[in-house]
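Quick one: this structure, given as structure tokens, is what I'll be asking you about.
The other protein chains are all here in position, but one chain of the complex has been omitted.
Our next item is chain A:
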Amino acid sequence: MPRTRSTKNDSAETKGEASSKSSVSKYPLGAKNEKPPTVFILPKKATQDARIVNLPNPRNAKPSRYLVCPTTGIYEFTKISAPKSMPRSWLIESNGVEDASDTSKTNNSRGQVASSADLYVATTIDPLFFVLPALVHADSSRKAEEKRRLFMTIYDHLDKLETEESHMSEILRWEGTRSLLESRMAAVCDTADGGGDIMFRLNEKKLFAIILNKARKMCQGGLAPSMEEKFVTKALEAPVQVSSQRSSDSKQAKSSTEKGPGSGESTPQTESADSQSTTATSQSDLSADSQASTAATSVEDDGDVVSAVKVSDDVVHLQRLRTAFSFISSRYLTSSLATQLSSSLADQTTSGIDFAPLDAYYTELAKLRAEAAASRAIGDYTKKRGLDAEEEEARAEKKRKLEEEKKKKASESRASKELKKVNTAGMMKLSAFFKKK
């Protein structure tokens, strides 16, 4: 817990104390709650039977918390944190409204302070993601297994995901949840009827189609603003022409520091139109920051600055799709599966999408950027050159020698210094007169 938080918390408590003292000081301050309450926003449609359970995270298989409702599905929690620069806390009153009306009871109302201002929002997640790791289990030997991948029941599949912390077997006992999982499995699997039970076998083409469909839906009407800004606008931004080199350089530097699309947890989150595919974005402050910076740079752009290349709508659309796809893969799919799917995305025959215009644009962009960087490198003399280890060593050695010399000089007498200044031109060395022994 950062110190600023706790101090803020303390001051909040003392303030409460001060105000109560002025009236009647009969409210002793309780000890700090060891387990401060956490604030959740839960979907209204979730029923009373919904439980928070541990399920293996579809991405990294670590047990994580999810809200499972037997009738309406599975929800994931997205944590929204207050920015570090703005310490905040929750002040929670358990049953505020009723107490406010009843003055005699207000005294007993237990307000609480949660020093961490985290907010957890539950949003729907496609149950498909939970079963996928089971369907493509045993990554290492997958090549060999591919041919004889067997039709298995949902239980057999999900058995592989069984860990001590997981409540998977528990929720499979819930009728609604199981059928939900089964229906989602059926969407990506070849099925067979095996003696009353439905047997499943993963069909990669179906899986790819589903994920691509999710990505398409995500792009409809544009990505979330922060994502759009970071991974589409910035990534496709061409350096402006030489006349306004400075502004382009600064922007370019910024965009180059950013990670590739879909870099996981750090990506801001928002809810997309489609309920199945939840998308993106924690940390609203982050997006706010980047928006502010765009505002600043776009002002510069409004002048006579001309972008070197015009981005076509087609290219933008492709970039959006790719961003959405890689976001979904990097967030909800195991890394091996993600690489597999991204390669099928790149392959035109399997994906049916031609990324050639986008790739061509990228090549051109890289060239332009290299040019801009080169022209900057020529002009920029102030930038420190990166020193490699060898140079560093040489410098240290030089410094050491210099220091030694300095020390030596300091111990030298004035007379010997004077002698050094003597002009010995025209004086032959003594070895010219006396021969070496």
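By our rule, contacts are C-beta pairs under 8 Å (C-beta built on N, C-alpha and C of every residue); 3 or more make two chains touch, one makes a residue touch a chain; residues count from 1.
Assume contacts and distances are computed from a predicted model.
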- Message: Suppose you had to identify the omitted chain by its UniProt name; would it be "SKP1-like protein", "Nicastrin", "DNA sliding clamp PCNA" or "Pescadillo homolog"?
- Response: "DNA sliding clamp PCNA"
- Note on the structure: Cross-chain touch to the chain not pictured, restricted to A:Met86, A:Ala389 or A:Ala425, is A:Ala425
- Message: By the contact criterion defined above, which parts of chain A meet the unshown chain? Give residue numbers in ascending order.
- Response: 411-413, 415-416, 418-437
